[in-house]
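Shown here: the complex without one of its protein chains, the others still in place.
Here the chain labels run A and B in written order, and each chain numbers its own residues starting at 1.
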Amino acid sequence: MTGYLIRRLGQAVLVVAGVIVLTFAIMRLVPGDPAVAYAGPKASAAELAAARARFGLDDPLWVQLWNYVRDLLSGEWGTSLHTRQPVASDLTTVFPASLELVGAALIVAVAAGVPLGVLAARYKGKFPDFSVRLSSMLAVSVPVFWLALAVQTVFASNLGWFPVAGEYDATLDTTSPLRVYTNITAVDALFTGNWPMLTSTLEHLVLPALVVAAYPAGVIAQMTRAALIEEAGQDHARMARALGFGETAVLTRFSLRPAAGPVLSLIALVFAYAIVNGFLVEAVFNWPGLGRYAADSIRSLDTPAIAGVTLVVALLYVLANLVVDLLQSLLDPRVRKAG
Amino acid sequence: MKTPAKGWTGTRPAGTALIEVRDLEVRAGGRVISSVPELDLGPGECVAIVGESGSGKTTALMATMGLIEGADVSGKITVCGTDVLSASPRTLRAVRGARVALVMQSPQAALTPTMRLGTLMRRALARHGVKGAEAAERARDAVGAVLLGEEILRRYPHEVSGGQAQRFAIALAIALGAEAVVADEPTSALDVTVQAEVVAVLRRLRAEHGLAVLLVSHDLALVSRIADRVLVMREGRVVESGQARTVFAAPADPYTRELIAAVPELPGGAP
Partner (left out) sequence: MTAVELRRTPLRRAADLARGDVLAATGLAVLALVALAALLAPWIAPYPEDGGTAVHLTEALRPPGAEHWLGTDQVGRDVLSRILYGARTSLFIAVAVLALAAAVGVTLGVVAGYAGGLVRDVIMRITDVFLAFPALLLSLALAVVLQPSVTTVVVAIAATWWPWYARLTASVAQSVARRGYVDAARCLGVPAPVIVFRHVLPNSLTPVLVQLSLDAGGVILTAAALSYLGLGAQEPEAEWGLMVEQGQSLFTTDWWVVTFPGLAILVTAFAFNVLGEGLRAALDPRRRPR
């Protein structure tokens, strides 16, 4: 187990190093001069030179890379060109909002996807299976920004069931201000007992979270179905039937846990995907997260901010994969032993 | 070997058999893959179906458990008084495990990998209405009866040997109070010494608990040691059947002669 842990961590560190180099390469090796972007198109030669010196753009590439890594490690992620704030501090305020949205969406996706997958596997080839396959296929094929617009128009603008946009009712900032700990509004509101804020946040969360949940729910349902059908054909499932267990019990009590491995890995993959998919939904619902920050950064060609967003999401992806591998080794005694 | 009470050649009076098969035919893809005109298993008996792989013997065995999917089964199969082909799924589930238990070829693969053996046994007992202290006692007695220590119950399938896993599968049958065990090549995935262990356990349970065994095997040496009666199958059909001793001593069908000739330890076998 310890050997496995060390090997797995080493692998993750290697990937993180690669991610940093690649981000650096994208930001520095491309046409376009960051100094011009910073100093503005009308800057004089002297201003440009000053900007170049400030960013160390005259140094050899490997020195720049070294400085970049050193800065990253010391928490110095550069200054955003559009907020004029340190990127690192920008990220600590916008990232939790994205996490809130995607976290809520994933909870919905697992809560819907796994039971639907079980249902489809239980009635394989029959009507419930067909409907689950059809709807999960639709869920993974729908353009998320369009779904967001449609849902917003119908349920917020037209029917008025939910707020149109934002993370919470802005007037609450004065009537019921939130003490901030984690920057995840719903969590902070819950733990400080700020009920008006919590209710408002949840209301605002419903539509965007459901939209973000569509894709993960679809793939989770498909993967659960496939993994369960595979597992239910194994000898041990046949043995369970021979012990007198019915088909539903064979699926839920005997097959679900052995089948959890592939489903869990999928959830890690989908997590990173949902964060980025969430960008589009954030743009539509004006959710103050990474996506809106990224969109603003793109509009102002804000290279340090884009690099920051890219790094955060890539690191998150690596972390999610790591967590899933470790979880899997806890869930499945066979992996535990192999490590 | 314990000799059966009467000189069996085939039929026994209806109603006294644990497993009774008449005119069984399993068809898949328009082809008969297994056909058994007559098979009876009485209390404490051991009947073996022998033949090479693909001869339809495993199919016949799974049909008696009512566990065949994707094929048409016709004929009449009665297990402990229950008509397998017409019974409701609910009735069948009450019979499976509690009256007739299955032992599979690959012992570890037959146990759920993420479940401790004790959990599996507890769930199986609970499924048939045995819970709490009685379940714990039955589990202890059953593993004892197959000569396993109690600590086996705390292990995962990958932590036990093939022989232990196979004996545990038999213990499941004992704990559930099954009167018959249906065993599909129970020893072919095991080492020779371990095979002997499993055979010894099966024989002892027959003698002490009156456990009946329906055995599928291509291992004629094993069959000759434990079976009372034998059905020889080839290409989905029964080519010969009768008392084990008679069949082994004077095989009527050329195919049976061939099978026996291939096994050196048997009287009629090659030197």
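Definition applied: contacts are C-beta pairs under 8 Å (C-beta built on N, C-alpha and C of every residue); 3 or more make two chains touch, one makes a residue touch a chain.
All figures in this text were calculated on a predicted structure; none of them were measured in a lab.
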item: Residue in contact with the excluded chain [from A:56, A:177 or A:233]; value: A:233
item: Hidden-chain contact residue, picked from the options A:85, A:153 or A:248; value: A:153
item: Chain not shown, touching residues in chain A; value: 11, 14-15, 18-19, 21-23, 26-27, 30-32, 124, 133-134, 137-138, 140-147, 149-150, 152-153, 157-158, 225-226, 229-230, 233, 272-273, 275-277, 279-280, 283-284, 294-295, 297-298, 301, 303, 306-307, 309-310, 313-314, 317-318
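Note that only the chains that are shown with their structure count from here on.
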item: Distance from the mean Cα position of chain B to that of chain A, given in whole angstrom; value: 52
item: Footprint of chain A on chain B - complex, ascending; value: 65, 67, 89, 93-98, 101-102, 104, 106, 109-115, 123-124, 127-128, 156-159, 169, 172, 176
item: Residue ranges of chain A in contact with chain B within the complex; value: 234-246, 249, 253-254, 257-258, 331-334, 337
